[in-house]
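Questions regarding the structure given below will be posed in turn.
Only a single protein chain was left out; the remaining protein chains are all shown in position.
This part shows chain A:
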């Protein structure tokens, strides 16, 4: 089925958050700090104020204060806890220092440029590399939600005693999400106690909750709306300063204020994937069986928060390894807090793990697929639990077949196409099924249409489309008779789009709500003399595709609509809460203790470990004279439970591979070591893949049924497609050149340098 939101998107009718036409809207523009550390000594707005139609110029001196700052909020739900423009302090380059509100965008933009800010600059710390930086042990990471130390078995001893020892350090550059739609806030106050915010949000409930805390208002007085979102990849799933600054400014000028970050501000306004390096020690037996994984990570964090991706998760569970440990070290620098970016943890973690596995295979002279099969985990060694389902072997087999893996020359540097060196590489992918839950409402009308509602969002991943399909099947209506509404806090609370939980959770919620409708209509039918189900016990009735029937005699029954029509009621409404992951299993299989956002508890809850798996295969061509790397073929095969829509799921997996190719070959935001400022903060300087960089990408799903994870057996796919991609590229480069590239992105300068040195 084609996307239901497709016609609106190809005709320009789809309105994104900054495109909602609210009469009287004025324009907000942020001015960003040019220094990374110090204090503001003076702000001269004289010239700026002369621009036509200026309503106000806000600085830390005159911006109304929020009721609470994030630091004062116990349940602050965002990566960054620092709110700028509360005092004269500057903590990172690009930090907002003023907000101009004017009648036109042109005047606001020009005025922001004309504001003269004088600083007393201190020497900033740019990263964990900085000699001034001090690495520390955070004990817990991600606002205390995750352990900074994980140990299983006796990893160091096992490593020391291993027949084969491999140790390597992997570097990952700063990456920026860079969705095509910049972050945007349109704040509309309707009186002092009622606020509507059109926000580019992956999670309207999160935005609503944080705004309620910051403003000291009841949640229900704040409505957050996101009907269409132009990509997010994580950055729009957290709360950033521009949103509350716009809301405060709008209240002060008593007009709706629209503020859109400029593209350079997108590099200093909505987080990033942090600069980091991982050291991975692997011990194995002489025949390549892992006995120990010792992992450590160093990364940069902000002056206030201990955010870092948990890279270790994937190392703990992907292979059958009895001993494992990970530890994180962070250094505070003058940067904003980093945040989850597509496949947080798994993406850089898999680069280290799957590159080292490739080395191990080469060292032992066995095929990269074979080393993975020798270490295949038949259960999750991190928790000791069986898998709810796992089709990784099938993914390997099918991927190898589609790619022609058996034609690969195992000897590096031997295959040429003209002057170009050709190489083949592969890597595994996995991503957990996190716990989540959400609510949906289904309203079935007697005239044969339905409205289905859940406060979820559609990043472009297909939420509108798949939920329409699920609803149509549940109610026995054609998809065009379903109107699925999302992206509004007035709708039942659903999870945001993040951590790959949306599809499975919202679909399950809709099924629960549909069941509620079924139950109500069945009760009507069994009490209705005109119904073929009159006086039948409700528990003997089944419902499929909108038809109720006697389970023992399926011919005896009628449609939901027939019974509803006779009742004279115009419509009937049901609601329900769906669970995803461990919570679903707990409810349905009688296990205990799920807790969202807590890895350790999640591990202990339920009876099964829940993950999606996949495998990537790629071919590269390396130009030995220029150091350029081109991807020439790509195959991805994944096991993700039920695929709700093959077309949108395939597109998402292709997109995941390409997102990973960006991180592998080109994405690198460079922070100047002296000034801690980004030097390439725009789309000309920060390279993301363009059409000419990308070959045809082949994606397949292997059939997989999983009864434990949720009502429909759906696993998330958004993150999975990117996991292992950078390693597959690096492994193919090794096969092409005999050079192991351990620093991302693998740009021509690094490649040439490696080629100059002996293999």
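Everything below uses one rule, namely that a contact is a pair of C-beta atoms (placed from the backbone, for glycine too) under 8 Å apart; a residue touches a chain by one contact, two chains touch by 3 or more; residues count from 1.
One rule holds for everything that comes next: contacts and distances are computed from a predicted model.
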| item | value |
| --- | --- |
| Chain left out of the displayed complex - its UniProt protein name, from "(2Fe-2S)-binding protein", "Sodium:proton antiporter", "Sarcosine oxidase subunit alpha" or "Putative ATP-dependent transporter SufC" | "(2Fe-2S)-binding protein" |
| Contact partner of the left-out chain, one of A:527, A:694 or A:752 | A:694 |
| Per the touch definition above, residue among A:375, A:567, A:651 or A:743 touching the missing chain | A:651 |
| Option from A:230, A:349 or A:492 whose C-beta touches the chain left out | A:230 |
| Residues of chain A in contact with the chain not shown | 2-3, 5-16, 18-19, 21, 23-27, 50, 52-53, 103-107, 110, 178-182, 228-231, 233, 260, 262-263, 459-462, 647-648, 650-652, 654-655, 657-659, 682-684, 688-697 |
